[in-house]
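Sharing a structure with you now.
Yeah, one chain of the complex is gone here, protein chain that is, but the others are all in their spots.
Coming up: subunit A.
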Amino acid sequence: MPVKAIPVVGSVLRNGVGAFVHPCKRITLRFCNWGGSSKGMRELLRTQLKDIAAKDPKIEFNVLQESGHPVIQGEYTNGVKKTICVRNKNPTEILEKLTFIKDCGGTKLKKYKRAVESTNESVRGVWSPFHVEKEYRFKI
């Protein structure tokens, strides 16, 4: 057979092309029933937990009672866990942190050096010195 099929080395799975699957799969809200640093968290859980969970049915919410500072932990589909300590924070501030955990993609924060990063090959192609018109070529 003149044409042979060979194994592909790098095939990329792009979330958001075709369908988007929300990367945050589970959020655990940890609070202490006694400690003063959990006061805001306790209030949030008492008053707003139902609304928060109902608003995002695609995320599994767990509430954990444990001694220590209150903590919000998000688990993502790429296996990363992000944890934020929300000690001595009021419900509004905690809600901000919760939104951050919820909307995160689960990747490590990094500085993007280019305006566009893509897995696609450049449409223009690699620059080649041979395809420049003769009069514009660099001459020694």
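Quick note on the criterion: contacts are C-beta pairs under 8 Å (C-beta built on N, C-alpha and C of every residue); 3 or more make two chains touch, one makes a residue touch a chain; residues count from 1.
To be clear about the criterion, contacts and distances are computed from a predicted model.
Enquirer: Going by UniProt, what is the name of the one chain that was not included in the view, given "F-actin-capping protein subunit alpha", "Large ribosomal subunit protein mL44", "tRNA (34-2'-O)-methyltransferase regulator WDR6" or "Charged multivesicular body protein-like protein 6"?
Expert: "Large ribosomal subunit protein mL44"
Enquirer: Using the document's contact rule, name the residues of subunit A that touch the chain not shown here.
Expert: 1-6, 8-19, 21-22, 25-26, 57-62, 77-79, 119-121, 128-131
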